[in-house]
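For this view, one protein chain was removed and the others were kept in their places.
Chains here go by letter, A, B and C, matching the order in which they are written, and residues are numbered from 1 within each.
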Amino acid sequence: MIYLEPESVPEAVAALAGDEDARCLAGGQTLMAMMNADLVMPSTLVGLRRIAGLHEVTETEGMLRIGAMVTHARLAGEERLEGARAVVTGSGGGGDDVSISGRLEGARAVVRDAARQIAHPAVRNRGTIGGALCHADPQADLPGALVAAGAHVEIAGADGVRTAPVDGFFVDYLESSLEPGEMLTAVLIPEGPQGAVGAHLKFSRTDGDYAIVSVSSVVAMQDGVCSYARVVVGSAGPAPLHLDAADALLTGSGLDDAVLLQAGDLLAAAADPVDDVRGSSDYRRLLLPALLARAVGAARERFDG
Amino acid sequence: MAEKVPVALFVNGENRQVLVDPRQNLLQTLRADLGLTGAKCGCGHGVCGACTVLIDGEAVLACLALTVAQAGREIGTVEGLADDEASAALVQAFVDCGALQCGFCTPGMIVAARALLQRNPRPTVEEIRHGLGGNVCRCTGYVKIVDAVRTASGAVQP
Amino acid sequence: MGFPPTVSGPGALKIENSFLVPAPRDRVWRFIQSAEEVGACVPGCEHVDVVGEGKFKARVRVKVGPIKALFNIDIERTEEEPMESASYSTRGEEGGRASRLSARSRLTLRAAGEKETEVAYASEISIAGRLGRFGAGVMKKKADDLGGQFAEALRQRIADTPA
Partner (left out) sequence: MSARRESTGGAPLGDAVGKPVPRLEAREKVAGRALYTDDLTRPGMLHAAQLGSPYPHARILSSDTAAAKALPGVRAVLTGRDFPRNYTGMFLMDQLPLAVDKVRYAGEPVAAVAADDLATAREALRLIDIEYEELEAVFDPVEALRPDAPAIHEDRGSYECHYELPPEPNAVCYSEFKEGDPQQAWARCDVVVENEYRLPAQYHMYLEPVSTLAEVDSNGKVTLWSSMQGVARVQMLTARALGLPMSKVRVIAPRVGGAFGGKCELTNQPVTAALAMAAGRPVKMTLSREDDMTMMKSRHAGTFRARTGAKKDGTLIARSVEFILDGGAYADESSAVSAVCAFFSRGPYVIPNMHVRSWSVYTNRLRAGAMRGFGNPQATFVSEAQLNELAAALDMDPLELRLKNALDEGDAWLGGRSVGVPSLKQCLQSVGKASDWRNRRKRRASAPGKRRGVGIAGFGHTSALLSAGAAVHLNEDGTVTVNTGAVDIGQGSDTALAQIAAGTLGLELDQVNYANPDTDSSPYNYQTAASRTTFMVGNAVARASAQVRDKLLEHAAAILESEVERLELRPGGSVGIRGISDEEIPFAAAAGHSLYVTGGPITGSSNWLYEPAEGIDPERTRTRGFVDVVAGSGVFCFGAQVVEVEVDEVTGKVEVLEVWSAHDVGRAINPDMVEGQLQGSVVQGLGYVLTEELVWDGGDLINPTMMDYKVPGMADVPHGIHAILLENPEPGAPFGARGVGEMALMGTAPAVTGAIAHATGARINRLPATPERVLRAMLERA
């Protein structure tokens, strides 16, 4: 195995070119575990840590641009991932981490809320947003949260840089739409609708485990009527599960329990979760509407106040 | 055997030159090449926390850190835990509170607790439970570990 | 929504599917007798050898994201009722036996009119070792996918083959 540490994105792209078994090393929190278990044997490993731009968080044109190498711990503490409202805390793992101060507010908070619930502090210190996306594990927390936030990904390749909505980035279990020779350089997160709240509810067996089911949501209400809703379910299929029809059902409603369960049923019908030691496929589908109702119901209550 | 490559590491305040298989993780390097056996391997995939070390002051799992990618970073292990008041207090509190049994998780636990106290000098019980949630102990039931960290932080009298 | 009768955790993966092929039954039957033809429909199949009456060897690549494996597979026809059904047992191993794959499958043909045949298949697959230990649930989904791809390829190939 060859290990390289380029200092610019073009150098990194050049290093990836022409080698199907080349991989980028971001935080390594999944890749190293897979290498230790002999699951993945890259021929070339392109370490990204020396590319300064990948570590930056900048605000441009209403988008928060988060470099691919920004860690979960930094995301969890990133105050610009906030807006105006109070927090919906996750009910599952993660919980109150000491690295997070202040309250989670605003639409973008869905990302921050997800980041703080990933695994445990030592993993969050090293794991990165870019690595989490490129691993494309639908059981992970950030993919669903970023779809809910309406994020875009910035991808560099031999032909330059392109951006694309994150929705289409996740293709299948552990498969992203990255073409050979491409790398993810940043994630762009829009501000989201005025007054919206974002939250990530994670339900897992134990603290720090992968979610059995997770619900990422961004909703806004005006005068008791939902003016915006975007709800995404994790661990529910080969990619984060998002249905326009479910959002449409919620938008314009009072987000009462009946409509939440109805939206949840739609998503549950579309879900195709795995059957594994964390829970059966049927259990995950059964949980989905009730967890969605719990997650969005909590958001609704914040507008009541 | 794979071709080995040289790496310059900075461990516990010293420059150390090692020759390693590029696939090797930092835990293997610390234990096999540098003779620093304080960090332990309990799982090999970043779940047990027994290999927790400090990299640039942050708690990190050595088994998930590629050795060749650590050049130029400041690596701290339990053996080199700074001789500061907080570290000394932690070590003393673990001893006094009986916060260890078989001791296999203890080095990782101490390092993780040190990093926790760095971020949050006066953690609550809840903050400790989540802050050290990635360090598995199979012996103690955790109660005395939480007590030790609180004691070390000065939150409770020993 | 109902609740399943048992929640005993994951068991062996069972795949069942059926599809219509635009060809009469005898032609479909001949088609599935050919190892090369069937092998060409197996996703990732690189090579098929007939090693005896109803016995085949194949090399199949499996890929789940960055995880890649090359299986050497032995297939044996265990039962056959001409024009009606055939059963196969499949065993495969990765080099060094890091992973193991085994399956029992049954193909059933039913004439659906003169020009169409319904092909039904049922398969029980298990994956063990390196790949089985890594996210058994995901591996099963993958196997399920491969089953679907196989069916589609088979349908397509028969349709495309002149009678």
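We adopt the following convention: a contact is a pair of C-beta atoms (placed from the backbone, for glycine too) under 8 Å apart; a residue touches a chain by one contact, two chains touch by 3 or more.
Remember, predicted model here, so these are calculated numbers, not experimental data.
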Indicate each shown chain that the hidden chain touches within the full complex.
-> A, B, C
With the full complex in mind, choose from C:93, C:116 or C:152 the residue touching the hidden chain.
-> C:93
In chain B, positions touching the absent partner | 1-2, 21, 23, 31, 37-45, 47-48, 50, 77-79, 91, 94-96, 98, 100-107, 110, 125, 128-130, 132-146
Spell out the interface residues on chain C facing the chain that's missing from view.
-> 3, 7, 9-12, 91, 93, 95-98, 100, 126, 128-129, 132-133, 136
Absent chain, residues of chain A that touch it | 33, 37-38, 91, 93, 95, 203, 205-209, 212, 276-277, 279-280, 283, 286-287, 290-291, 294
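By our rule, only the chains that are shown with their structure count from here on.
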Inter-centroid spacing, chain B versus chain A (mean Cα positions, whole Å) = 28
Please report how many Å separate the Cα centroid of chain A from that of chain C, as a whole number.
-> 35
Among all residues of chain A, those touching at least two other chains are 37
Can you list the residues on chain C that touch chain A in the complex?
-> 1, 3-4, 7, 9-10, 64-67, 98, 130-131, 133-138, 140-142, 145
For the chain B and chain A complex, residues of the former touching the latter = 2, 5, 22-23, 25, 44-46, 49, 52, 58-61, 63-66, 68-69, 112, 115-116, 119-120, 123, 126-127, 130-131, 133-135
Sort out for me which residues of chain A touch chain B in the complex.
-> 1-3, 5, 25, 28-29, 32-33, 35-37, 45, 47, 49, 73, 93-99, 119-123, 125-126, 207-208
